[in-house]
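Removed: one protein chain of the complex. Kept in place: all other protein chains.
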Amino acid sequence: MSSDVVVDIQGLTKRFGPRTVFEDISFQVHRSEVVAVIGPSGAGKSTFIRCINYLHPFEAGRIRVLDHELVGGGGPPSKATLRQIRMQVGMAFQTFNLFPHLTALGNVMLGPMETKRVPASEARDKAMALLTSVGLADRAEAYPRRLSGGEQQRVAICRALAMDPEVMLFDEPTSMLDPEMVGEVLGTIRGLAAQGMTLILVTHEMQFAKEVADTVVVMADGRVVETGPARDVLEHPTSERSRTFLTRVLKPLEAAGDGQASGPGATTALGGDHP
Amino acid sequence: MHVVALYWQAIVDGGGVDLELTAIAVAVSVVVGILAAVGRIYGGKLLGGAITVYVEIIRGLPPILQLFIIYFGLSQFQINLSSFSAGLLWLVLYGVGYAVEIFRAGIEAVSVGQREAADALGLTRVQALRRIILPQAWMVMLPSLMTFLVLQVKNTTLLYLVGIADIMYQARLGTSATEQPAIMYGMAAIAYLIINLTLSRIGSTLERRQALYR
Partner (left out) sequence: MSTLQLWGQYLPQFLAGLVVSLQLTGAALVLALALGTLLVLARTGRIRILAAIATGYVEVFRAVPVLVLLFTAYYSLAQLGLRLPGFWAGVVALGAFYGTLYGEDMRSGLQSVDPGQREAAVALGLSNGAVMRRVVLPQAFLAFLPPGTNELSNLIKDTSLVLTIGVTDLMFQANAAAAATFQPMDMFLLAGLVYFAFYILLSRILARWELNVQRRRS
């Protein structure tokens, strides 16, 4: 079992000054597993996922990504460890964070060229292949501000994939998107899951989590209140805290009826976008 | 150090002249500047264009050259201005050129929605400007107005060239009498430092106070 663990998180604790953002978070992510982290806003989900690639330092606990380990509390990890981890962990942001001075293609080429010294022609071929796989081949020369939100997020995913990561992190990848663009991005993520990519995603799309995730982690008040197979947790939550959260999120969805409620879920049909 | 005691009073007197000229020039150029900014924005092609050209000329020519044109240049046509009038006239002409741009930027920074809301209320253009736009523009303009004030104080250093007894004039006089430029220009630097740092301090206090109202 331990041999195919990609990410191993033990006792992770994060404080901002006197305030504890979350504490004692532990779980493992196996190869090809899709983990959805859900929970009310302010639960520290975004901070948590940023600890995995050490965009935020943490005060206690440890994170192991394959052969490399980050330990909280002691000083910052060595540059080599950080480099290795960041090359193996890809990330897509809520606000996309595409580099505005580079074209879509330039954004996707940058990582491999800078960190792996991949020749430009090779990086270009790979970037084109990735953009093609998400249906953006014709937008390769466009600058970010000319792209729609959904297109920007798909480029951002390609930028991360160009590094051949072992695991992909998604920090609320669709929450800044207009509703009609959510589907195309979720379609891309669904495609990654189908290909066997290991994914950790913070999301508010419950329907999507139920369909695509293997495991759901519910965070509330700075703790993990429930973990388990997606369907079980979402349909029959055992902890009181996750039950109140889930009723609050799912109620309006069910009340709205099929058409609206399954908006993101209904986009399963949008398979054309898949790599 | 004896030199410092001897000349400090002269430097302070020079500072008084500098401040007086700056105050008059800034007051006049702010009033004219607001009118010219409104003229530039709402005044149509001819007036707006003329004001733009004026601003470009003031911004395009070295200050020293502008001053020399007024004081020496005009004398070619038997227009002999006194040192004080020439100095003041230049500070005003120069100041207007800068103030126009400051007010234009401030007025244009107020959002279109504000103007539309004022129009919807039935306010006239002058009312909208006085009640809605300028009060909001004020906040945006405050930092550049303070920079403008400091710039004008610095510009007074040129006035010794036409014989106005400002700080620089006194410092040069003192230098030729004592042959101690390090002390004399050091004193001048300190005098300007005190004036300008005080002005910027007042400016940031005002900004903080204004921020409270928002």
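Chains: A and B, in written order; residue numbering restarts at 1 for each.
Note that in this section contacts are C-beta pairs under 8 Å (C-beta built on N, C-alpha and C of every residue); 3 or more make two chains touch, one makes a residue touch a chain.
Everything numeric in this text was worked out from a predicted model, so none of it was measured.
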Which displayed chains the unshown chain touches: A, B
Contact residue for the chain not shown (choose from B:V3, B:L74 or B:A105): B:L74
Identified contact with the non-displayed chain, of A:V34, A:M87, A:A104 or A:L192: A:M87
Omitted-chain contact residue, chosen from A:V5, A:A60, A:L110 or A:A137: A:L110
Touching residues on subunit B - with respect to the absent chain: 56-57, 59-65, 68-69, 72-77, 150, 153-154, 157-158, 161, 168, 171, 175, 179-182, 185-186, 188-189, 192-193, 196-197, 200
Interface with the unshown chain - residue positions in subunit A: 53, 55, 79, 83, 86-87, 89-91, 93, 95, 97-101, 110-111, 114-115, 143, 145-146, 156, 159-160, 163
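What we mean here is this: only the chains that are shown with their structure count from here on.
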Whole-Å gap separating subunit A and subunit B, where each centre is the average of the chain's CA atoms: 55
